[in-house]
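Shown below is the structure under consideration.
Other chains of the complex are left out, but the ones given are in their true place.
Naming follows writing order (A and B), and every chain is counted from residue 1.
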Amino acid sequence: MPEQIVEPLIKRLAVLDEKGNETVTPAPSLTDEELKRMYELLVLARTFDQRALTLQREGRLGTYPSILGQEASQLGSALASEKGDWLFPSYRESGVYIALGFPLHMLLQYWAGDERGMRVPEGMNVLPVCIPVGTQIPHAVGAAMAAKYRKDRAAAIVYFGDGGSSRGDFHEGMNMAGVFKLPVVFLCQNNQWAISVPRDRQTASKTIAQKAVAYGFEGIQVDGNDFLAVYKATRDAMAKAKEGGGPTLIECVTYRMSDHTTADDASRYRPKEETEKWKARDPLLRMRLYLEKKGLWTEAYQKDAEAHATAMVDEAQKNAESVAAPDPKDMFTYTYAGLTQRQAREIKDF
Amino acid sequence: MATMNAVQALNLALSEEMERDKDVVVLGEDVGKNGGVFRVTEGLYDRFGPERVMDMPLAETGIVGAAIGMAFYGLKPVVEMQFMGFIYAAVEHLFSHAARIRTRSRGRFTASLVVRTPYGAGVKALEHHSESAEALFCHMPGLKVVVPSSPLTAKGLLLSAIRDPDPVLFLEPTRLYRMLKEEVPEIDYTVPLGKARIVREGTDVTLIAWGSMLQRAMKAVEGFNTEVIDLLTLSPLDEETVLQSVKKTGRVVIVHEAPSMCGLGAELSALIAEFAMLHLKAPILRVTSYDVVLPLPKLEAYYLPSIEKIRKAIETVLQY
């Protein structure tokens, strides 16, 4: 008759149902203006993402990972950060950069294969795209340690997927965050797939959220297509982090509507019906229905928002495509702070 | 005999060997239904089932670690590392365990396994998708490193690698996956590990290359009386073939895709400078990528050794 000693509970948070109605959880307090601004950013993110796919098909961008379906998870969380906070995206986070006001033309420039697109503007604490899955997690933990050491009122958010949760980096980072009670929010976008590997072959745990039990801090599951739920969960977790309450793991349950990247063909491994089912849960639609109910949305407003987004993306594309080609010497300039003797010899080739 | 590209040749090697030897299993990310991101394992999942073609959680350390455990048990795992840029998480298991278990257990346990991975730049890929880090693995005694340069060598070397009693890192030049087609026999033939091949005979210069750079080297030597050695196995090195050629020609150009500093070109040069010095007529030249962080696609073409640079190096040594 063994004795029971630990009984952790994992919860799921939702604010809106699929029809945009408020559920039992009260919506976060946001003014009408704020709600509209956020919705417009969602529209911008989708517009940007669709344009990137088009440009890739036209051979004007390299491989690109679409965020279709994940806009609420990305913008809902990033918009809950404050100036001074630090964000650590993976590679599928156009929505995070857009939420922060990252120059759109630089995003396009980066995906066209030009490092200069990731020269993050001064004062914007977001890291460049991180490709090796999960490796950004300990970086965020280190930044949180630094913030704590400096006694800055700042927290870090780190983005990763269901696949990323399988990497040792996730474990080691989460564990350190628990031990040092660090101001960091672990934001997992569980979009059900890691390329062709479905969520249930990635881990046998019922949720990703419950993995926080292993580290002695709170894990919570959130409807990741519910912008307001993601916003609320992240805002609360960030506030807690800054009050010294330690880390939180947030699992956003969402769905990758597109292929993994433009180099992938999801029809090889993914049942079409599954994707169809998720269409009804579109995060933009849900937010729109909510705004409509609040009297903030009209057809005209939608057209305006779309037109504005298109204009911004047009402008970004124009700027990105008119940038001069990079100087081959840059390869040398940015490897170390200064040239090595060998590089000084090699650079003469240019 | 069918004409096929390297992807097809590798796929053929895998399916033939799995048919022959039930101990051979394939594991990695997206190797199952998806058939691998480059389709090298295409069809294997349907043919051999999920028990032998295993889609693993996204965890390179654990994948290679688990493969080592399988090898201890007696299976012959063939791991697909999705890109060489992601192998770094598995370095500890390869160096500290795969390479050392034979020594540690005085032969009682071994790690007969293969880690296959696409490597090399020139396909306009994302960051970390273009590594050419072969030299790192050549420095670790206990590991073997093999690089085919064509469909024919790809199949024959992969079969040898799977049957080899030691752990083998098997590098597949991404750029060549679909570039060349060749007649590849659908029979059981092998290309032996540890043996370089002379792809072109010549008397004035010895050019040494492998994998991704071989095609470029072959174009560069046109019009010169240059002997070209395709290493095929990078570690252990076929020193005899290299030294014999150098003793004949007296001039050496080494071409590789990795940066020069501590690349495999350095080892070849040092080998020659120790054992064939008195036959040399000219400095030993290396034509490599620059000693910088691998650039993204916009600068990639400037980074890699060009045919022109290789030709210039040949011309330079010929001046002596």
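Just so it is clear, a residue touches a chain if its C-beta (ideal position, glycine included) is under 8 Å from a C-beta of that chain, and two chains touch if they have at least 3 such contacts.
Everything quoted here is computed from the prediction, not taken from an experiment.
Expressed with the labels used for the displayed chains, the entire complex holds A x2, B x2.
By our rule, only the chains that are shown with their structure count from here on.
Distance between chain centres (mean CA atoms), chain A to chain B: 36 Å.
Contact residues on chain B toward chain A in their complex (touch as defined above): 29-30, 32-35, 37, 55, 57-62, 85-86, 89, 124-129, 260-261, 290-293, 295-300, 302-303. Residues of chain A touching chain B in their complex: 62-63, 91, 110, 112-115, 129, 131-134, 163-164, 166-168, 194-197, 201-203, 263-264, 268-269, 325-326, 328, 330-332, 334-335, 340, 342-343, 346, 349-350.
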